[in-house]
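With one protein chain removed, the remaining protein chains of the complex are shown where they sit.
Here is chain A:
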Amino acid sequence: MVALQLSDVRVSFPGLDAPVLDIPRLEIAPGENVVITGPSGSGKTTLINVITGLEKPDQGTVRWGDIDLVPLTESQRDAWRATHVGLVMQEFHLFPGLSAIENVLLPVRFRVFSVPAELRGRAAALLERVGLKRHDQRIETMSRGEMQRVAVARALLGKPAVLVADEPTASLDAASGAVVGDLLTELADEENATLIAVTHDPRLASRLQRRLRLVAGRIVEDTAQTAVPPTAASAATAQQGQVTS
């Protein structure tokens, strides 16, 4: 469990006068649940990219515990991300032609020669946990909701300290979105991971403890909110397809 500490972070792109991201200071405690909101183009994805080491800020420090990502090389950041971050993306980025469980194991396969049995067991357990029974089903035959649940299982396989989701429910219908949103909060809690989610989904947003609002690359709002405790009946809620806020 590590804390995130951003200071003096600034990202700009050539041709744009104002920086896309400008954060003098931001701290996220270990295990915290944070939702990032803001209008389109306000820099939410850029912030995610910076804190996961996918993008290097022009200046500042991005410190996870003792490690500052900014001076690391790309390969070092890749390695750090592989062991510390679980990522769930709006486009699931699952790989057709592979089964559900192979998709869950894919990131590991890029790093080790043969997958240890206990990791395979964990992959299966995670798939069960997200409510998927047919682990050998080809990914392209799954529904979008099922796909995103596979992506959630994949994100958690390496026991990441941080679970990062960028619009995880935006490309799903309300019912599937609710299931995925609930799974994310529940699993972050169960796995003791910090959860950082970018979302417009009020239901998911309402379940997180802290809300950051970005406008034009700046944090304009940082509020603690009383999180709705995770319900054990999330699946039932999802079936009703209701979105509560």
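We take it that contacts are C-beta pairs under 8 Å (C-beta built on N, C-alpha and C of every residue); 3 or more make two chains touch, one makes a residue touch a chain; residues count from 1.
Here, contacts and distances are computed from a predicted model.
K.L.:
Could you tell me which of "NADP-reducing hydrogenase subunit HndC", "Protein phosphatase 2C domain-containing protein", "ABC transporter domain-containing protein" or "ABC transport system permease protein" is the UniProt name of the chain missing from the displayed complex?
P.N.:
The chain we cannot see is recorded in UniProt as "ABC transport system permease protein".
K.L.:
Among A:Asp166, A:Asp182 or A:Asp201, single out the residue that touches the unshown chain.
P.N.:
Per the contact definition at the top, the residue touching the missing chain is A:Asp166.
K.L.:
Tell me which residue among A:Asp8, A:Glu27, A:Asp58 or A:Glu91 touches the hidden chain in the full complex.
P.N.:
A:Glu91
K.L.:
Provide the residue numbers of chain A that touch the chain removed from this figure.
P.N.:
Its contact residues with the unshown chain are 45, 48-49, 52, 54-55, 74-75, 78-79, 81-83, 85, 87, 89-91, 93, 95-98, 102, 106-107, 109-113, 154, 158, 166.
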